[in-house]
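Okay, handing you the structure first.
All protein chains of the complex are present and in place, except for one that has been dropped.
Each chain gets a letter, A and B, in the order it is written, and its residues are counted from 1.
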Amino acid sequence: MSNFKPPYIGAAFYPEVWDKSETAKDIARMNAAGINMVRLGEYAWSYLEPKEGLYNFKWLHEVIAELENNKIAITLCTPTAAPPEWLIAGYPEVLAVREDKEQCNTDIKRSYCPNSPLYRAFSEKITGLLVKEFSRYKAIVAWQIDNEFGSEFTSCRCTACRTGFQKYLQKKYKTLKNLNAVWGMGRWNQSYNYFERIPLPDKSSVNQPALYYNYKEFISLSFAGFAGIQEKIIRKGSSVSVTTNGMPSLHKIDYQELFKNLDFPTLDLYISEKYLWKYIYEFDWMRPFKNKPYWIMETPSTWAGRLVPDRSFINKSCLRAKMWLAYALGGETVSFWHWRAHWSGQESERISVPRFCGEPTLAEKSLRVVIEELNKTKELLTKTKVKKPESALHLSYQAMWIFDYGVVAGIKYDDELTQFYKVFLDQNIPRDIIFTEADPSGYKTVFSPFLPVINGVLLEKMKDFILKGGTWIVGPLSGFRSAANTAHNESEPGLLEDLFKIQIRHRFLLTGDDSEPVYINWGAMGKVRCRKFAVSIELKGHGKVLAKYSDGPGAGMNAIVEVPFGKGKVVLLGTLPAYEKLKIWINEIAGADKCKIVKTGAEGIVIAERVDAAGKSIAFIIVEHAGKGGLVTLTKSLKNAFTGKKLKKNLKLAPYDVIVLV
Amino acid sequence: MSNFKPPYIGAAFYPEVWDKSETAKDIARMNAAGINMVRLGEYAWSYLEPKEGLYNFKWLHEVIAELENNKIAITLCTPTAAPPEWLIAGYPEVLAVREDKEQCNTDIKRSYCPNSPLYRAFSEKITGLLVKEFSRYKAIVAWQIDNEFGSEFTSCRCTACRTGFQKYLQKKYKTLKNLNAVWGMGRWNQSYNYFERIPLPDKSSVNQPALYYNYKEFISLSFAGFAGIQEKIIRKGSSVSVTTNGMPSLHKIDYQELFKNLDFPTLDLYISEKYLWKYIYEFDWMRPFKNKPYWIMETPSTWAGRLVPDRSFINKSCLRAKMWLAYALGGETVSFWHWRAHWSGQESERISVPRFCGEPTLAEKSLRVVIEELNKTKELLTKTKVKKPESALHLSYQAMWIFDYGVVAGIKYDDELTQFYKVFLDQNIPRDIIFTEADPSGYKTVFSPFLPVINGVLLEKMKDFILKGGTWIVGPLSGFRSAANTAHNESEPGLLEDLFKIQIRHRFLLTGDDSEPVYINWGAMGKVRCRKFAVSIELKGHGKVLAKYSDGPGAGMNAIVEVPFGKGKVVLLGTLPAYEKLKIWINEIAGADKCKIVKTGAEGIVIAERVDAAGKSIAFIIVEHAGKGGLVTLTKSLKNAFTGKKLKKNLKLAPYDVIVLV
Partner (left out) sequence: MSNFKPPYIGAAFYPEVWDKSETAKDIARMNAAGINMVRLGEYAWSYLEPKEGLYNFKWLHEVIAELENNKIAITLCTPTAAPPEWLIAGYPEVLAVREDKEQCNTDIKRSYCPNSPLYRAFSEKITGLLVKEFSRYKAIVAWQIDNEFGSEFTSCRCTACRTGFQKYLQKKYKTLKNLNAVWGMGRWNQSYNYFERIPLPDKSSVNQPALYYNYKEFISLSFAGFAGIQEKIIRKGSSVSVTTNGMPSLHKIDYQELFKNLDFPTLDLYISEKYLWKYIYEFDWMRPFKNKPYWIMETPSTWAGRLVPDRSFINKSCLRAKMWLAYALGGETVSFWHWRAHWSGQESERISVPRFCGEPTLAEKSLRVVIEELNKTKELLTKTKVKKPESALHLSYQAMWIFDYGVVAGIKYDDELTQFYKVFLDQNIPRDIIFTEADPSGYKTVFSPFLPVINGVLLEKMKDFILKGGTWIVGPLSGFRSAANTAHNESEPGLLEDLFKIQIRHRFLLTGDDSEPVYINWGAMGKVRCRKFAVSIELKGHGKVLAKYSDGPGAGMNAIVEVPFGKGKVVLLGTLPAYEKLKIWINEIAGADKCKIVKTGAEGIVIAERVDAAGKSIAFIIVEHAGKGGLVTLTKSLKNAFTGKKLKKNLKLAPYDVIVLV
């Protein structure tokens, strides 16, 4: 399909662990299967450097050349995710120290500490040599740094980490007096007298919240810093894209930091086919992040093949739907993990394209369908992009760490944010997910639910956004914590109070059960049940009350208020109204942006409106992802891009159906 | 309200962690809110002694003087629950060693070992200085030693603890031969050859039961010993009451030992408003313990305010009901934790009286109601006390440790004892909970359910009690273990056998499920299901069989027997009959003591009959605590003490209603 150009259907390729004679056969099989990109070298360190300082690049040159000859593009990986045995055994100080204070066992991957100066040096050296050696191949279209940072460990108790953390705090807070003040260390006599005495968090303790939060930040920056060393050295010798592969189900480290200097985001997506909508959630933050096509770097290739019956694609149409979701929503690559199944090791018998024996799995049938469809729509895909939506939702790692700490019981940030997000998706309201550090301009409305920390920088940005006419929906549970995981010294919602003349006044806790329900009166929607949390909001300036509590201790107090500001406005949600009503309300605010040409009432059908460089809508990709099927209505005459046939006004989609309309 | 006299409505006050300028404002707010007592100094060590040997008492003098001027009483706390950072960092040997053999992390409170000689010395010194410096203030009405002993750790594996434990055993058992014999160490060749080789219990082992039990005893005495040092030094320089604050939901250490030399018991009560009856349970043991008014030293102040939605008072009437329960049943203080919410630290955003900003929470509305009511009834409260009941239930830490060890599967002592206790409460049968070491005289009936250890001292006391006409109800599951957590070498129920000529003969185990029900024939109550446990009892002398097993392997054997003794009798329960019938039986035994003037059939209404010094009933405080409301009948004409109005014969109480009848 390609001439080293996207769209890619890729696979992770580990020729080094197979007999040399298999390479050519495997490449032939790839061609037959339609694979046009491979990831190479990911765990190959001991094959490239069998002993310290003794290098062997010949085999990799041969593999690359063979792939290049076969028109298969390459993502070359640095091999640092799995240190070779000679390195671990010779320099055990590079091993991460677990929370139980034991060094990692040596029979695993990702056993190194990202702050180990020695490991950083080794890693820099091997990366430099790879760049020097291989960057000349035109088949290489991208570099992948390491693999899945943070997937095994997101903490390390080694000496390098402890002193590194203390130095990080010294740099960040300058003086202990400042740190003690910002962290509020007066309680329990916790104030530190020496930076050198600041401990790491401890899994058996309820840690000081600021210590916990700063350590999360530090370890995130440690991985980003580790990646940064490789990024710099690759840039020196290579001009193709540089990236790394994240793993969203973990989301333990800050991908905003990790990808800061990388070219585009990629994720390893192992989400059950029962929740294809969660793939869309990931695509919706990757697309706007760098404004470049994102990649799926790893995903299971099939609905059969593995011994562990989870995350599997049982329905054969799911694979096609998953792949098309990736391309439709702004991706250019779906790369499978892995090419040929390992017969040994911790990951033996995992899902693959061909089985260990080289024989194809049933997945290849689906692949062939998708490849044919891509061939018919390749130009369309590369010349259009997803239309920029009017609405954006904020995503924040600070929020995650604060909720992780348990500051509000019963709140899992991931769950809450995706539930809120689903209100948009289920109604096909176009939406981006953006980091709090991103530029909000260009959107009409920005939603910031579950965003405890709203710092000065963000507020300034949102102020500009509102002044120019934007609408900012804040809450629930937003603005109540500082960036040191403390409450606001003065009142809630922190800096917003002065700017918008609003104040959080009372909290009405909601029990987890149904024993003490709290309701709001919410305009035309009537009496609406509150969930999770409820606070009253005082208007200190002018503004409009959108909803009041109807009963309970806060009866008559304000629950949702709107404050005009400049040409725009801010809306503060003091509670989480029941989703069925929140849905109506969000549709009133943001629904006008829905696609006018292709319409559906089905929750499981996503419509990706694709525009050309001039912004003109020229294609619509629709994917049924809930396995339920549903109806779609066209308000304009359109053709099926796969068949070329003209379509009727009312389309019936089968479960997991994919149609490209032009 | 006060002139440093009870009843108190208190709050924990931490002026040292706020800006100095806030102190006066906070005191003004306290006056407005009706707070007439504060706890001071609890975690202030680093403010009093910023560096080793460098003291700063000035700020505390100022705060105390300001409080005194404002007529607010003070409980001054020793600050030892949170060692200052210079102490921990300079003398890390004072840190407790956790069960995983790691020293405690330094970012928590209560990280010290109670047996550390060094920490004991530091603690004695700072306490002595505080007494010397501050005991002269007349606003100080009590001292609180440390805070919540045993709440973070009830074990420590440091060297001081290990050698301390060995010395404790040497002192207790004199010789190894004796220890080995009493513990029954012959099995598995466990007999020790040296005291120095006796290990601490280990969380990864199924420990030797006597070792486990003795360690529980030792660590309990360690905390009591630690507190005792402070108690002695306070007594030397101060004449006001000395206490410490327990935490019943933990109940891991022996409060009988802890409070032995203290003036009155206090508890920190964080029980959900769904279980207000559990507050009553706590009051019922605190009241008779020292025969002085007990205090609630900490309790959440409000039904709104905290981020963690548990233990909260959602219904605004709950707070009033909780406070009145405390006063009605013999308490003189309800002190809230805490005054002004912390904005930082592990306990930030917890429930408080004013929020961090100083603005009041909604709780203050309830407070104002209670204060007004207290003002109208203060004299009544101080001049009367709860009428001494005819029935008492035994409470025993030995029992808890033995059941904790798991000697009987499926038995949690706390749960079983409170269930048994609830039979009395639900029927408004007056009752005290007394320690097994307390004097039983003055009661008509003593109940000892779930009391595995009945030692010679207790038996002697109960023998006297029965000889003089008392009734002792023993069991179920009582008298089957020695004080070294062994079975009785000879037979069950140990020493009772010879005294009362009764013998436990066979055990019929009951399964947890319903597959093999066992029943007794129990007089007029007919066939009654047995729960948890069943044994047969042989009468070796004269006596009366109250119930026999009706089926199963023990069919026809005795289940409940009554043995006359002196002027009284002992009743042995071989099983736990279903509660609905046990209730009838206990009412037959103890129900005659019920209040004759105020009556109710509602399970959620408690009636506190208050008598004057001459024993005359002059007031009745009734509190609805189940949130269901209910009816009360008066057999005599009474007035509502709050309104002065005469009441009808039939009173309908709203949920959480409180009425004082005079």
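Rule of thumb we're sticking to: a residue touches a chain if its C-beta (ideal position, glycine included) is under 8 Å from a C-beta of that chain, and two chains touch if they have at least 3 such contacts.
Not measured: the values here are computed from a predicted model.
Asks: In the complete assembly, which of A:I108, A:A121 or A:V457 touches the absent chain?
Replies: A:I108
Asks: Using the document's definition of touch, tell me which of B:G41, B:P83 or B:P209 contacts the absent chain.
Replies: For the chain that is not drawn, the touching residue is B:P209.
Asks: Please identify which residue in B:K20, B:K51, B:K71 or B:K101 touches the non-displayed chain.
Replies: Answering carefully, the residue with contact to the hidden chain is B:K101.
Asks: Touching the absent chain in the whole complex: find that residue among A:A28, A:A65 or A:A89.
Replies: Selected residue, touching the omitted chain: A:A89.
Asks: Residue-wise, where is chain B in contact with the chain that is not depicted?
Replies: Residues 100-101, 183-194, 197, 199, 201-202, 204-211, 407-410, 484, 486-491, 505-512, 515-516, 533, 552-554 of chain B touch the chain that is not shown.
Asks: Identify the residues of chain A touching the omitted chain, counting contacts across the whole complex.
Replies: Against the left-out chain, chain A lists 14, 16-17, 43-47, 79, 82-86, 89, 98, 100, 102, 104-109, 274, 303-310, 312, 314-316, 341-349, 355-357, 359, 361-362.
The criterion applied here is as follows: only the chains that are shown with their structure count from here on.
Asks: Averaging over Cα atoms per chain, report the distance between chain A and chain B in Å.
Replies: 50
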